[in-house]
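Only one protein chain is missing; all other protein chains are in place.
Going by the order they are written in, the chains are A, B and C; count residues from 1 in each one.
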Amino acid sequence: MIGIALLGAGRIGTVHAGNIAASPRARLAAVVDADPEVARRLAERHGAPAMTLEDALAEPSIACVLVTSPTETHAALVEAAARAGKAIFCEKPVDLARERVARCLATAAEAGVPLLVGFNRRYDPHFAALKQAIDAGRIGRVELVAITSRDPAPPPLAYLKGSGGLFRDMTIHDFDMARWLLPEEPAEVFAAASVLVGPEIGAIGDVDTALVTLRTRSGALCQISNSRRAVYGYDQRIEAFGEKGMLQVGNVARTTVVHADADGVVGETPLPFFLERYAEAYRLELEHFLDVVEGRAAPRTTGADGLKALVLADAAHESARTGRSVAV
Amino acid sequence: MIGIALLGAGRIGTVHAGNIAASPRARLAAVVDADPEVARRLAERHGAPAMTLEDALAEPSIACVLVTSPTETHAALVEAAARAGKAIFCEKPVDLARERVARCLATAAEAGVPLLVGFNRRYDPHFAALKQAIDAGRIGRVELVAITSRDPAPPPLAYLKGSGGLFRDMTIHDFDMARWLLPEEPAEVFAAASVLVGPEIGAIGDVDTALVTLRTRSGALCQISNSRRAVYGYDQRIEAFGEKGMLQVGNVARTTVVHADADGVVGETPLPFFLERYAEAYRLELEHFLDVVEGRAAPRTTGADGLKALVLADAAHESARTGRSVAV
Amino acid sequence: MIGIALLGAGRIGTVHAGNIAASPRARLAAVVDADPEVARRLAERHGAPAMTLEDALAEPSIACVLVTSPTETHAALVEAAARAGKAIFCEKPVDLARERVARCLATAAEAGVPLLVGFNRRYDPHFAALKQAIDAGRIGRVELVAITSRDPAPPPLAYLKGSGGLFRDMTIHDFDMARWLLPEEPAEVFAAASVLVGPEIGAIGDVDTALVTLRTRSGALCQISNSRRAVYGYDQRIEAFGEKGMLQVGNVARTTVVHADADGVVGETPLPFFLERYAEAYRLELEHFLDVVEGRAAPRTTGADGLKALVLADAAHESARTGRSVAV
Partner (left out) sequence: MIGIALLGAGRIGTVHAGNIAASPRARLAAVVDADPEVARRLAERHGAPAMTLEDALAEPSIACVLVTSPTETHAALVEAAARAGKAIFCEKPVDLARERVARCLATAAEAGVPLLVGFNRRYDPHFAALKQAIDAGRIGRVELVAITSRDPAPPPLAYLKGSGGLFRDMTIHDFDMARWLLPEEPAEVFAAASVLVGPEIGAIGDVDTALVTLRTRSGALCQISNSRRAVYGYDQRIEAFGEKGMLQVGNVARTTVVHADADGVVGETPLPFFLERYAEAYRLELEHFLDVVEGRAAPRTTGADGLKALVLADAAHESARTGRSVAV
């Protein structure tokens, strides 16, 4: 049983804690949180100890950490864990500043510990099946990828203020999907963005709706459509077009129930948000991380992936500001 | 943690063992099987002890049993467990003979132990949502229920020989769905059956394809469509029609991936068979049983439900033989 | 241009008149109706003459008739037209009494005129594609056919009184579909019927909801599900199951528009009723009849088809009354 220290006992930490408890291969060996009471409550639920960071990193039976704390604390935790020789899973992003991310990656590399970044969507069975079909040549060379990614509702303003803006906080996942599915790295980024959902979002200098266009050197294209609001649920769809056909991943509903009456034929809305939509992805992501910790696999989503997605996000930010496509 | 003895370490027992291991409320306290080696292997996988039936039933820390052995052993195990004061979960059917089932029920009642019969489909989130919508009045009074239930391929002939025939082995689940969804108990049964899938099935006196019609006293109708073969996967659909509309539960696929090329727009086949299709149902069924064991719920699928479904199966059997509807 | 006399200027006659007008091969040469004013109005709309039956049948430039009058007048009109040597299209049924139908068929045969019965569904592109796929062997030998056929709302009681009952009036179309799609003629019929939609329907001795089971000699099965009410629209679906797969024809909506909000993902209801759902079928049916008149095709839906469907309807009627399957 692999001993895991959970660094951050908030919403996403709670998800991981549940998955650790359900995995026959892992053991929740420590819960750490800036608020000891929060740590204690989550730890207790799983019969695990709450600890200070120092104690957790000093504990030899703990092989790895999950960094699930607020974004601004990620980098320091990654570096501390790396120096303590623990394998690291870090929720995206490692940091909002590219130089800081690069330094974290270097620290982990020097320490010789694996660093896996939580681009959860790659582990989703639906998107994984899409990727597999592409790799199997089902549509030939990919020419165009279309990503629709809309949150049900904006997060609290307090969160948005520290989020780094739409492109770094939300589109970052779509950039990772684009990089994963396109036949080569994007070379140009264009973004158009608006404030349509909430003027208060505009007031803090952020945007809430955006269209991003990516182009690779050989001309493959990708479009990303983002909004902070989709009243019908968490809208997460991808289409890939190639010379031999098209692949689509649609939204996922809780059940297949359909109700028909004079007003229409009504199916369920998409699952409400990421915790529900990506529940299985989080589980499979953890299993993959355990494979990494056991030395049986190399990280599928690396710190370098995090860095490259961030580069695209920064380029989109600049493009939205200047109205020009930005080379990356 | 509720201590559970698993009586039967075959395919379905293995599923339950996994769910017990993953439940924070339960503990696999004993694995019993006619083949001690089979018991040992499954027990080991979950760090649980293999035991004899006697030892398991004598163990005070074991509060309940799951009867997951071959059908012909169910009744004796149910009675032994009842006499030992254990709460009982029994995979359907308790027995193929109605009198024997009735005696088991009486024994459990006398012993004051709850007896839950494994009509897994009632716990499936899709069918549960259908039922909930009916109960909420979404389609008004239910007038007609249509159940499509087709296995991917016939079971081994050896299994079929002891199965009690299509109606008792396979349609039994559909009879339970019909009883659950209709506004009142069926009063008449008509069945037409054929041997279309395998002559060897006909050779042992069984059928492999059937249409059953049920009618309640007030005239509500139900049709059940069964086949032992569906090359496109496990076909499990239900429609309910009422004065205010229709409700449908469709098949469930592994992912939403669609592939389009010149030959068509292709979605995934339904999940292959019951272990995949009803994985979540088995999990929820166990959770419900744990509620029953803890005294926090009455069994939602009782021995009496098992008996009533068997009555319908026997009536269908007779009707298919005589060409007349049979009153029940 | 083929001169056509339309015998009956009601709802369905109006549909045919429009199709004649739009066809480059046909000319509406006469409109006949028991009510001369009704005939005159429809005739005028298409710049055609209203006539008496005698004049129309005596007119040499008229090659054929469409019998689209009320059911009870069909047989006499068919016989008159046959004796006048006109090719005949007759809306189903030729008559509610089998002997009368047989006599009509004999009369037409003696006169050497083709008689095409209006089983419109065979001309529907959706069902025709289903049939074509079956004939192409896409699902191997057909083992089971499931027909869902539900009207949006009951017709006026006055109509029902002369309709011959649900099986002869409504199920008759489904019997024709069953005969068309099954690998051989049905040999047994079982029906269960209820009054669930309107007590006034029961009061005149009719039923409004029914399940019919058909079985062929070799064991192929068919189920038909009928209701006089479907508040969500005209429900017309067929599924065919064979050893190699399944084929489905779903409902047809006016557009593909889907609306999603917090209450669900809503598609359009099925087209409201037969005039809309089978508009294209009526058009193609007429074109086929013109081929027949020109001697370039034999009738695809014959008087014999009408008679055989009626035999099944009578058997269903008897079965619903007796609770026994009826051999045909």
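As a working rule, contacts are C-beta pairs under 8 Å (C-beta built on N, C-alpha and C of every residue); 3 or more make two chains touch, one makes a residue touch a chain.
Every value quoted in this text rests on a predicted model; they were computed, and no experiment measured them.
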item	value
Candidates B:E59, B:E243 or B:E268 - the one touching the absent chain	B:E268
Contact with the hidden chain (one of A:A80, A:A220, A:I238 or A:L271)	A:A220
Residue of C:V249, C:L284, C:L310 or C:V326 touching the missing chain in the full complex	C:V249
Touch with the omitted chain, as defined above, among B:V231, B:A297 or B:V328	B:V231
Subunit A, residues in touch with the chain not shown (by the definition above)	143-144, 146, 148, 150, 188, 190, 192, 194-197, 209-211, 213, 215, 219-221, 223, 225, 227, 229-232, 235, 241, 243-246, 323-325
In subunit B, positions touching the absent partner	231-233, 253, 259-270
Hidden partner interface residues of subunit C, rising order	21-22, 24, 46, 125-126, 129-130, 133, 138-139, 244-252, 254-262
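We take it that only the chains that are shown with their structure count from here on.
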item	value
Highest C-beta pair count, chain pair	B-C
Inter-chain centre distance, subunit A versus subunit B - centres from mean C-alpha coordinates, in Å	39
Geometric centre distance via CA averages, subunit C-subunit A, whole Å	57
Per-residue overlap in subunit C, given as positions that touch at least 2 other chains	231-232
